Every structure is written in C-alpha cells, then in structure tokens.
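Report on one structure; see the data block that follows.
Every protein chain but one is kept in place in this view of the complex.
For chain A:
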Amino acid sequence: MPRSIKSTPPRLAEKLLLRVVRDDLGEEVLGDLEEKFYATAERKSAWKAKLNYWYQVVNYLRPFALRKSKRSKNSNNIDMYINYIKTAGRHLRKNKLHSFINTAGLSGGMAVAILIGLWIWDELSYNKYHENYDHVAQVIQNVSNNGEIQTWRTAPYPLAEELRSSYGSDFKEVILASGQWEMIIAAGDKKITKTGLFVEPNLPEVLTLKMMAGNRNSLQEPASILLSQSLAKAYFGDNDPVGQQLQLDNRMNVFVTGVYEDLPGNSTFKNVSFFAPWQLYYDATEWIRTMNDPWRPNAFQVFVELPENADLNAISAKIKDAKLKKVNPELAKKQPALFLDPMSNWHLYSDFENGVNVGGRIKYVWLFGIIGGFVLLMACINFMNLSTARSEKRAREIGIRKAIGSHRSHLIAQFFTESVLVTCLSFLLSVIIVQLSLPFFNEVADKQIAILWNNPVFWMIGIGFTLFTGLIAGSYPALYLSSIQSVRALKGTYKAGRMATIPRKVLVVVQFSISFILIVGTLVVFKQIEFARNRPLGYDSNGLVAIPLLTSDIHKHFDAVKTELTNKGVIVEMAESESPMTSTWSTTSGFDWPGKDPALSVDFPTVGVSFDFGQTIGWEVTQGRDFSKDFGSDSSAVILNEAAVAFMGLPSPVGETVKWFGDPLKVVGVVKDVIASSPYEPVAPTVYYVNNDPGNYVIAKLNPTVSGSDAMATVEAVFTTFNPSQPFEYQFVDEAYVRKFGNEQRIGKLATAFTSLAIFISCLGIFGLASFVAEQRTKEIGVRKVLGASLFDLWKLLSRDFAALVVISSLVSIPMAYYLLTGWLDNYEYHTTLNWWVFVVTLAGTLVITLATVSYQTIRAAMVNPGRSLKSE
C-alpha cells in the first residue's frame, strides 16, 4: 500500500520530534505517525498528510512524552550547590557578629564607592546635556593687570560682530550673550525675579535646548522670549504660554514664543530661566547704545560653535589679537589675548593662573575618587582579612569533606560560592544604603543625583566588582586551605604558622594609614575654613542687609525711606552702593596716580557709594576721614583701601590727587581692607567714590534691639510702598559671606562623612581581628592567669600588638599626609599652617579609638575562668 505513494513524511518534523520526545518513545511514536501519514495520504492528499503530520507532531508536545532536561536527570550538582549555600548560611548564622561586621563593613565601603562614583559621573557629565558639547566654546581673554595676567570670561559686546565679519569662516556660529542677570519678570500682577540671558537668536540651537513648545528659532523677533518649563508653569499653569505677554524689568515688553525643558543641574546654564533676544536688551538699554567706546566694558559673553573637526587651538591662535586691534591705546596696554575655552573645560577646568589653565574642580573629582577608592579598598581588605581568619577554623570541615570524597575542585567551588554569596548580599545592601542616603548626600553636595538604574555600565561595574571581591576574598580558603591533607586537618594538628599573621598585619597597617591621612585631611579642611572665617572682614557684617534695587524708585525717595525706617526704629543707618558687600561689580583700568609706571596697566575694583556708606558698614578709617556731606567737594573725592595705597606706593596718600580717565579726584581717606571677594585671596586695591546715580543695592544696618525678622517685615512694607514694581528681596551680608565658604564647607562635610565611615570600617576590621586573636590565644591566657597574671597585664599583652600597628601606620602616613595637605593648602593664597599638633591629636585619637575597640575583646578574653579555657579542646 505505501509503495503506491511517492511522498514521505516531512523529515524536519521527524527530526524535531525525535529531539524533544523521550528516547524510549521515539520508535513507536514515529511508527504510529508514519502509519497515520500514509493512511491520510491514501484517503486525502499527500499535502494534507504532511500538514496532518505536523499537526500530530505538535500534539505530541505533552509532558508525558517530552524528554526530561539533563539537569533534572542528574540532580547531584544542584544538590551540591544547595548544600554549599546551606553551609554558608549556617556559618553566617553561627558567627553572627563576624557576619555582621563582614557584610556591614563591605556594604558600607561599597555604598561610599557608589556614592562617590555617582558624584564623579555627575561631574564628568557636566554640560553633556548640550549635544554640541564637543564643539562649543566660549571666547575668553587673558589680560595683563596690576603686573600679573588675569583671565576674564567676559568680553566687550562688539567682539561678536568682529569675529563674525573678520573670522567668520572659522566658526559655525558666533553668539553674543549677556551675563546671567537677574530680571523682574511680570505677567499681570505676578512678579518674580529670575535669572536669564539676553542672547543672539541662534543660541537655543547651539545649546540644543529641548523645546516643549515653539521651536529653537523663535528668538528672531526682538519682542520674544523663551521660558523654562518650570517658569512657564509658575506663570501660566496649565494654560498655553505661547503668545502670552510678559514684562521684563518694567521696561521691556515681550511675548512668549517658546518653552524649553528645564536645563539639568549639571549644566552651566542650570539657573537660566529665560532666554530673551539681545536686540531687545540693546534697544531698551541706553548706556549700551550711547557709550563712546563700546570696546571698553567687558560685561558680556561670546559663545561660538565650531565646525566639526575644527582645530580649537589653531582658531584660538588666529583670533588672539582680534580685540587688541580694536581697543584704545590705554586698554591695549593690557595686551588682551583672546582664546577659546571649550565647553568641556567650563566646569572642571575653570581655574587660570597667570593665563594658564591650572585645573579647577577636577581636583575634587580626583580627591573624592581617591577617597572612594581607599574606602572601598579598606572595606575589601577587612572583608578578606576576616574571611581568611574565620576560614582557618574550618580546617576540620575540609578534612571531613575530603574524607567522604569531596574533590579539591568541589572545595574550591564551595568557598568561592560562599564568599561570592556574601559579597552579593553586601552589594544589594549597599544599593539600598545608597538609595536611602541619596537625599542627604544631594543636599550636602548640592546635586540632583539618582542611582543609574537603567545604566548598564553601572550594573556591570557593580556586579563585576562584587564578583571580583568575592573571588579575591575567597581565594585564600579556596585555594590554600583546600590543599591541606585531610589526615592533618582531621587530627587538628593543622595550625596557621606565625608567618600567616604577617600579611594580615600589613593589611591592618595599610588600613590605618589611610584612615590616618583622611583624619588629618578632614581636620585641616576645617582648620582652613575656620582660619578664613576668622579673618578680619574690615567691616561689621552684623545685622547688615543688602537689598538689590532694580528700579530707581528708592533712589528718588532715599531720604524719605531712610527717615521712615529710622523713625520706626528698625534701622540705624542706610546707604546706597554699587555692589553688594560680598562682591565688587565693576573694575576700572583708567586709573592714574603720581609716580605710576606709564607702561603698567591696572585694574582696580571700584565701588560707588552714597555718603553714609562708611557709617553703615562700620569700616575703619586709618588715615584722613570718611566721606562727608559737609564737604561739598566730596563729590570728586575718593577713599582708597590699604591694599591700593600699598600698590600705588603713595607715602602720604591723603590729599594726593589721582586721575580717573583724566578726571582729577582727591584722596580724602584710607580704610582698612574690606574683604569683598574670596576670603582666601588678598584684598584687591579698591577705590571708593561718591556716586550720585542710583545704586544697585541698598545696604542697611538693622537696629540690634529689634529682631531680624520683625525688622525685615517693616523694611519690606516700606520698600514695597515706595518701589511697588519690584518684588522685595534681600540678603543678610553675614549669611552671604558664609556662602563663600560653601564649597569648602561642602567638602568638609563630605570629607567628615567619608572619614567617619573609613574609621568605622577600620574599627570593624580591627575589632574582628582582635576577637580572632583573643580566641586563638584562649589557652595562653588561661595559663597566664593560672600563673598569676592580672586582668590589666593581660589587657596590656593583647592590646600592645594593636597599638604597635597603629603607631607604625602613623609613621607611614605622616609624611604622605604632610605632602598631600601642603599641596592642598598651597591652592589658597590665604591659608592656615599645618601644625604638628594636628598629627599628635590624630595619633592620640586613633590610639584611643583602637584601644577602645580592642578592649572589648581583650577584656572579655581575659575575664574567662581559666579552668574553662584550659579544659576546652
């Protein structure tokens, strides 16, 4: 019958079936199906038969017929692994204290490393949000001032046009931008002061803003503005912001033409809430339009986008003199040399010394990277130390396992499984710790960091490191202990030799040296902060408030405001100033004095103040007198600070006539240096003059008998009456001054946190080690006790070793700490000294902590009844 049919069952289906079906069923099943096939082919058609064959094959995929997987066929292996895990679990539970120390120490170290890693990641990804990151640069300049080279990030505004017209082929875009300025933004009655930039229309494209509404090309019209998403929401809620009208600084009317996604915390433009057209600002600002030499004020920024693959250095060299060619002879003395600062350098490499880049924040990236690496290293050392210390107690287990037939490779697998298990546990714990501590960390570090849950690199590094630590930590028991002869191990004659403790001691020394350096470092950071904070300010910042003025309303009614506030008893004095106390806003190069070297170009900060300024801030006049309304001539008088007098080399400055852009001014007094910029740097030679124009700030001295908040409420009420168009804002000068230490304080806080963790981890390590030693010497202690040793003798005996280790560590680390910290302090011109007592305190502290840690174990061991310890075996 089958002979009459040409076709055969589909071979592929047959093969498939044979592959999945149990071996013993293959024959009968194939036979049945083949019979079915020919029967169907006979009755219907060959094609139907084939189809039916497949149908039958699929219907054989039933549990009873399927081949069982190899694993379940031979269950030995899995049982073995389950046993490994079970034994590991039992050991963890049996030695609860050690397990806890081990996992806590390692997960703590890992958590620190992850946190620091995330922080570094965030720092290194700074500005990478902008897609043109690789080929955007800022045009900045080196200028020669007061005999040194300074680097300015600002530029005069015609520079952009000059670069476009004379060097246009080198750039894809040249963008002029204002500084990041605060502006009052008003929509109806709602007024908010926000930071923004006035820019040429293509900046959004260069910065690749992600538009939520409108497009990047919406700044063409002067009366347009792009808002950040959060600002748009603050004003218009869920309504469509596009087309809405706003007013900037009470004088510029604009329509919202676009909304962009908020820039992330790791962007140079993170605080920028709006972008408005440069043209708008230009049209509305008289002094810019009418100034006689627009090349003079360096108040603006120029950004460029380079074509891809352009050579930044070559273009830098090309444009070097672009400004020099245009400026007047007096400014040319400054030898302004332009160059390009690539976006990748803005954040991490922002410090220049004598015109040369000397790094910047990158040093903190290194600093924390090293701390993180060290803490992690310490945690690993501990982990290995304790793991190996414990594992020696397991020689007997190894003997028994060998006796009942365990192969060496099985023992190796067992110990590796065990240590990898613990490291994996620690990794999980550390991720949890990181997640819980991130809010605190972000606050201290001033960041918005989150765990990179979706980043494969993060997981790869994390898991790779976990496995690596597990393998290293497990290698001693796995590779060495598994090789001991089972007879010796079972007899209990196996004992680690004297030499076995040496690597462990070395590890402890390394650990303590690291802790030592970290402790000294933290102390010095705080000493430096304290030192700079105690530096005499040159004025009394107590109860001093700086209130920004964005309109001239207060200036016009200055006396009325002052009288009202004084009458209400909330202030004692009040003055106007060009800049807040904590910085100076303008500098001048046009200063001349008798005996000045004509080739020298200078750059003095200048502060325009009202008559009562000195009275208000309480500065100290050392020569001559303060400004006074009683002298009509004081409108052309100046006061110099001591730094200026020293710089000019005037023997008797009071009464001297100096010139400012040719105008003669009389020096009426000299004041003690007022710290206005960095507290770590010497005060710049500064010129104070009487300014009759509206100031940028009101500086008020509050009445010390009234509480600050009450006083400010009254001040706010009065200011708002006289200056209704501006939202009232203020800052306490002492608080603003403390903010200058923000960076150092942040570092101090972080360093404290990490150092405490490092100490904690070291202590855990030494604690574990001490308990191990105490246990090993139980019998010795018993014998000594029987022979009459006192508790104190025994404590001394056991603690001595550890104290010696600490002393050795400090000897190793003192020179290193000294070297590192002198380097760090040298970054600050005004810095504290590295006293010997810092080291002594650290050493004493470390010794006390160590002995305290060890004592718990040693005293416990020494108190045991010798009868019991001698009997035990």
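Keep in mind that, in the parts below, contacts are C-beta pairs under 8 Å (C-beta built on N, C-alpha and C of every residue); 3 or more make two chains touch, one makes a residue touch a chain; residues count from 1.
The criterion applied here is as follows: contacts and distances are computed from a predicted model.
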| item | value |
| --- | --- |
| Complex member absent from the view - protein name from UniProt, among "Branched-chain amino acid transport system permease protein", "Helix-turn-helix transcriptional regulator", "Cytochrome c maturation protein CcmE" or "Urea ABC transporter ATP-binding protein UrtD" | "Helix-turn-helix transcriptional regulator" |
| Of A:29, A:232, A:322 or A:781, the one touching the omitted chain in the full complex | A:29 |
| Absent-chain contact - pick from A:16, A:46, A:65 or A:510 | A:65 |
| Interface with the unshown chain - residue positions in chain A | 1-2, 27-36, 38-39, 55-56, 59-62, 64-65 |
